[in-house]
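This part shows chain A:
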Amino acid sequence: MTETSSMAPAQQESGSQTLAVRASGVDRAFGGVQALRDASFAARPGEIHALAGENGAGKSTLIKVLCGLIKADRGTVEIFGTEVSRVVEPAARRRMGVATAFQELSLLPDLTVAENLLLENPPRGRLGLVKRRGLGPAAEEILGRYGVDDIDPRATAADLSVAQRQVVELVRVLAGEPRVVILDEPTAALADRQVEWLAGHMRQLRDAGSCVIFTSHRWREIEALADRVTVFRNGTHVATRDTLSEAEAVTLMSGRSFAGAYPELTTVPQRESALRVKGLHSGRLHGVDLDLRRGEILGVGGLAGQGQRDLFLTLFGAQKARQGTITLDGKAVAIRSTKDAIRAGIAYVPEDRKAEGLFLPLSIRDNIAAATLSRRNTAGFVRRGAERTAVGSIVDQLSIGKGRSTNRAVDTLSGGNQQKVVMARWLLTDARILLLFDVTRGVDAATKHDIYELVGKLAAQGRAILYYSSETEEIAHLCHRVLVLREGRVAAELAGPVGDAERIVAASIKENHDA
Partner candidate 1 sequence: ATPAASGKKAGKIKIALSNSFIGNQWRVEMENVYKAACAMPPYVDQVECSVFNAGNDVSTQSRQISNLISQGVDAIVINAASTSGLNGVVQQACDRGIVVVSFDNIVDNKCGLTVNTDQIKFGQQLAQFIVDELNGQGNVIMVTGVAGTGADNDRNKGAKDVFAANPGIKVVSTYTGMWDSATAQRATSAQLPNLPEIHGVWVSGGTDGVIKAFVAAKRPMPVVGGEAENGFRKFMAGLLTPKVNGMSIGQPPFLSVISLELARAVVKGEHPKESITIPFPVATSDNMVPGETVFPDLPDSFFADFTDSGPNATVILCQEAATDGTPCPGKTLDVNLGTP
Partner candidate 2 sequence: MSTRRVLYALGGTVAVLLVGAILHPGFASWSSLRVMLVVASFTGFVAAGQMLVVLVGGIDLSIPWVLNGAAIVLTTSSLGQTSRAPLAIVLALGVGALVGLGNGLGVAWLGVPAVVMTLGMNGVMQGLTLGLSKGLTCASCGSYAPEPLRGLFDGALPAQLFLWAGVGLFMTVLLTLTTFGRRVYAVGVNPRAAFLSGVGVRGVTVALYTLSGVFAALAGIALVAYGGQPSLGLGDPYLFESIAAVVVGGVSILGGRGHYLGVIAGSLTLVAVTTFLQAQRVPEYGRLMIYGLVILAILFAYGREKAHD
């Protein structure tokens, strides 16, 4: 395709009988936030179509409108030429062949994997009754068809790891052999191997004539997979192209351009140890030692689910250790609660900001002040002036919410700004040890960039940082040192910046690396 245009695809391709999905002139607001404005989008059968845009660009909202989960305030949606704007019910769209994997996973936690997979189409026996005995085998067969053999169909969904849940969710969508497949950030929780697996199936579906739509914040995935790319910015269609370079894309998405993706690692860790861990057993951890120095960014790598989360949660007092010692600045400490951890100068920024970080209906100020309430009070009364000042300065520092009132509810902010709010909360604690757990997950390029710089600055201030990311690339570039976890133990230690993510991946899967 040669035309570059800000012309909406719906107009370009109007009259074409071959469109699988078409949205035109769609508006959708959430309270005060205009998530989509006059948005248009079109995708054809037999293509993989990437939907790109910064956090809050409206990708997920568009997808929800397309699959009938929410209603557009204005505009039309067509599926294979049939106008469906009026029937807002995912069940109805499913019957038309539209299957969606959502950004917030939608597995049913109390049901088994089998029930999740077969909920709407269970095996039936006599009298049309569900054959419960048939559920397990049927699910096994489906999973087998997709080469998944490490997930027990009888396991309860809630007991699966995030990656496993993502896989089940994807299998659920793919197995329906839908004519339109929509995947919203399907790879965010997947390891590289699983990404490959997914890519294979997406291509297969496309080759079979389905329309595959997906979103991702990882450009190389878009580059590798997409036949066409649509870029959204501020709730509006910006461009649809056959090919697009990363630099171009970033410019289109943000309206700005960026130099190099990762900042230079210029700081040097100090000598003093800030945090020392010996023989830690907790959850999946079976004896982890580590020594984190002041001013150091220590990466924690490895395949997903090797105990990284247990390590972070235990250090933050949110999970009990079975065994092991923790030393802070040379003094042994017992961290029994998150309160203890905060008092000891430890901060934990979680990956899942909506579930673990934010108080969505509360104000920016309340959110940021939440971890430091006990510092600004007189006899239990909040010192509001002090609070306003403290919050105000950190908000400016991180440029959250474009200088608007901190009385705004956090759920009116974009994802990137929301993530910054969580960061701001912890910076206010003056923590000397920051546990950053996948803080860039689902964050757009511009915000990611801001976060990388912030992390560097924090290390330069002498703070000790433990850094985990599901994007191995990041760990390879940002960290002074990388510990690779495997099966709850430190399998390798690499000096940083590692630069090449492949080395970390290799260490993650190699057996008996340093034994």
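Keep this in mind: a contact is a pair of C-beta atoms (placed from the backbone, for glycine too) under 8 Å apart; a residue touches a chain by one contact, two chains touch by 3 or more; residues count from 1.
Inclusion criterion for the candidates: all candidates are chains of the complex that A comes from, given by their letters.
Please read all numbers here as calculations on a predicted model, not as lab measurements.
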item	value
Chain A in this complex - touching candidate among 1 or 2	2
Complex interface listing, chain A residues touching candidate 2	30-31, 316, 318, 337-339, 341-342, 348, 350, 355-362, 366, 369-371, 373-374, 377, 380-382, 409, 425
